[in-house]
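Every protein chain but one is kept in place in this view of the complex.
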Amino acid sequence: MTDVKTFAWLTLLLPLAGTLVNAFGFKVFKGRAPGYIGTLFLAASFGCAIAMLSALLGLAEEERQVRAIAWDYAVVAGGEGQTVDVQLGLLVDPLSVFMALVVTGVSMLIHLYSIAYMDSDRGYSRFFAYLNFFVFSMLLLVLAGNFFLLIVGWAFVGAASYLLISFWYRRTTATAAGIKAFVINVLGDVGLTLGTFLIFIGTGTLDFLGSFERVGEVGQGELTAGCILLLVGAFAKSAQVPLHTWLADAMEGPTPVSALIHAATMVTAGVYLIARMWPLFEEAPAAADVGAIIGCLTLIMAATIALVVTDLKRVIAYSTMSQIGYMVVGVSSGAYVAGLFHLMTHAFFKALLFMAAGSVIAAMANVQNLDKMGGFRRSMPFTFGCMVVGGLALAGVPPFSGFFSKDEILAYTAAREDWHVVLAIVGYIAAFLTAVYTFRMIFRAFLGEPVEEARELEAGHLAHADVPRNPVTGEEEDTDVGFPGPEHRIAERAMPMKLAMGLLAIGAIGAGFLQIPQVTHVVDDFLHPTFAGSRYFEELHPSDALTWGGMALGAALGILGILVAWSIWVRRPGTAARMRERFAPLYTLFSNRWYGDEIIDVLVVRPALWFGRFAQSTFERVVVNGLFVGGTTGLIRAGSAAVRARQTGFLRAYAALMLVGIAGALLWFLIEAS
Amino acid sequence: MAEVFFFIAAIGALGGAVGVIWNWNPFYNVLALVVHLISIAALFLLLRAEFLAAAQVVVYAGAVMVLYVFVVAYIGGAEPAEISPFGPKLRPVAILFVGAILVELVIAFAGSGLKALDGEGAGYQPGFGSPGYIGDLLLTKFLVAFELASLLLTIAAIGAVVLARRRRGTVDEAAGDEQVLSVMDALRLPPGTGSQKEAVSGLPDVHEPAPGSRPEITTGTSAGTDREGGW
Partner (left out) sequence: MSITWYLVVSAILFAIGAGGVLIRRNPLVILLCLELMLNAANLAFIAFSRMHGNGDGQIMAIIILVVAACEVTVGLGVIVAMYRRRLPVDVDELRELHG
């Protein structure tokens, strides 16, 4: 038992140590040293996570939910069985170990990738310090054993995301994106905190396991409201509708950041939350249904947008949004293992896709526009291979991992046999669209006529922009601190990048074999202790027909999507333009991102601005200055004017007043004495 | 018999009081007050406070009123004839509240207010109002009050001198010397008393300083005006 706890704390604290070392030693370490240091700490953390796993597996199944408490800050028993227990405590159980492994593993590989990718950036140490801090926060979030630490980790993750999105802080677009992400995340924080309050009122304890045991004591209305508020938090973090607008803008951060935070780990925090809180959600089915519906909406919406977006990273970002929609649908419908399994495989192939995209962008000298790319297949074979692997996994083509995980979700969702079947159908449609947009991206970037940068690269010369420019707005920059460095590294020429991408590619290919239906169920068995007692976990199983039929359908849709993309973008190059004209209204809708930003502007931003103006001009002027300040001073001024009027300078008036006072006092004494 | 004397003394006191407030010539006011004071002394005698009666006559009627007479002689001044803008308005107020005080006090004394007033009072011991008795009390029980009163007298004396003195002796008022008296005047040594400044720079000129400014000192020569020897 102590082994588990020790390794848990080590796993958590090693990244924090890495942050501190990099932060305080930034003057000492030169060259790539901060990168190696950060990666080493992360590798150590990953090692401890594996040790934690083996230690946990060494325990009997019933014991596999271990509380590791370091410090009781306050354990106060209130009335009616309420305990305010704020403890520095971790919960080490299969779910948290699973998440910790995913987080540390993928983070380690991304750190490796960044050693080379961020090489010439002036903020190298800062980058690795922030990145380690992010991993620490994420681990705090997933290892937390009570609501309190969960909220702390949640907030830290939001802060780390802000720091990393606006990493190139002299770009106004980056800082604006960071602020946008942070504000929406804070909205989620509020929802999370309020949800915690409501649940705490009912269960009386902040500890997870204690809270789950007492979920029956919470009133139904409170529980539903609390769960919906938790969902608000999850949606903000996982970029689901309507709190999704920040994810696309978050691509302003460096590519490793996008890979780590906005593909593999932070955006999956919402999924983790819903999975962790399954006892609450199973008792409040209304909230779970809300989650499923929103997840479904998101996945289809994001898929349609990804069809038309032209920025390479943003295609992958909307793809992330869509895939997380799948995960949310999965864990909200009771397919916990399926959703979490998809989380793991998605981490692999999405990080791989981002890394490959980073390589392409480097080859394009920081240009991200798909319209300007083409024909990199010959000049960047490794990148092309990785991207294809990731794309196949994403599209759900067997035997890649994405196929197994996505189909498991859809099969389990359909197995619910009520209106969830609609969700499954929408999911299949979106799977088709996924394949289309993924290969649209790959075909446009790698196939076709090589563009100038590609030709230069074939000749052996990596393209360089004379004047560095902002990829989105095109304004000029320099390469000093706060902007990207002058050198770009592509995967073919940087061993760390190749190594990281290769390992992820292996994961993207092979991870699916952990959960082949009815053959292997490693993840199922592993996660069993966490979900024991859940009626969906125990009872929800798709029938054989559903399973096999679903798999066949999924594979067919994936391959069909690839073929459609081939025919539109490769075989007859003008087809895309013609289709755009034919479906012009749809195209407008999709390319404007379903007007998400505009709607938020009208519903939230403009009223807030109006309120601010109103407050300043009317309320401030009339009420505060006029009534409160002016009124008080006016009162005092009037009072003192009245008093001042007594001071006439007339001696006899003063004497008269004295006599009046004496007469009054005498009268009072008389009355008192009688 | 005591009642008769009481009534005579009381009428004298009241008449004197009315005379104080009613006369227009300040001399007559002072004289009326003297009559009042002597009547009060008689009342004190009736109340067996002999020493106090004597003190009243000697100190109050004797010294204080003489001082008053001097000042009235100096200032003179009947009341100016024109009605001040404040005057008529105050009269009804004065009458009203003075009447109110009077009524309240009378109710207090004669009515239900202070019941213990009836009767002749405590028995009379010989030596009740004698100087020995008073002196004994002053030096034992009321020592602090005694000392403080002495201090007060000293301060008053000094204050009066400071307030009313001139910097020099009698100077013709028509020459238009308006004196700005200040605390510095009290601290400044009179000219000609032999301060070191004078030894160095000679006696100061009689030139009147402007209000608030320091006096100029010209060395040696006089401006030709009379220099008095201070006082």
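Which chain is which? They are A and B, in the order written, and residues in each are numbered from 1.
Everything that follows uses one rule, which is that a residue touches a chain if its C-beta (ideal position, glycine included) is under 8 Å from a C-beta of that chain, and two chains touch if they have at least 3 such contacts.
Bear in mind that the values here come from a model prediction, so they are computed numbers and not experimental data.
Novice: Of the chains that are displayed, which are in contact with the missing one across the whole complex?
Specialist: The undisplayed chain, in the complete complex, is in contact with A, B.
Novice: Where does chain A touch the missing chain, residue by residue?
Specialist: 643-652, 655-656, 659
Novice: Across the whole complex, list the residues on chain B that are touched by the chain not included here.
Specialist: On the side of chain B, residues 2-3, 6, 10, 13-14, 17-18, 20-21, 26, 29-30, 33, 36-37, 40, 43-44, 47-49, 51-52, 55-56, 59-60, 63-64, 67-68, 71-72, 74-75, 77, 79-80, 84-87, 90-91, 93-95, 97-99, 101-102, 105-106, 109-110, 116-123, 125, 128-129, 133-134, 137-138, 141-142, 145, 149, 152-153, 155-157, 159-164, 178-179, 181 touch the unshown chain.
Everything that follows uses one rule, which is that only the chains that are shown with their structure count from here on.
Novice: Give, as an integer number of Å, the spacing between the C-alpha centres of chain B and chain A.
Specialist: 93
Novice: Spell out the part of chain B that touches chain A in their complex, as residue ranges.
Specialist: Touch list, chain B to chain A: 86, 90, 93-94, 97-98, 100-101, 104-105, 107-108, 112-114.
Novice: For chain A, which residues count as touching chain B in their complex?
Specialist: Residue list for chain A touching chain B: 650, 652-653, 656, 659-660, 662-663, 666-667, 669-670, 673-674.
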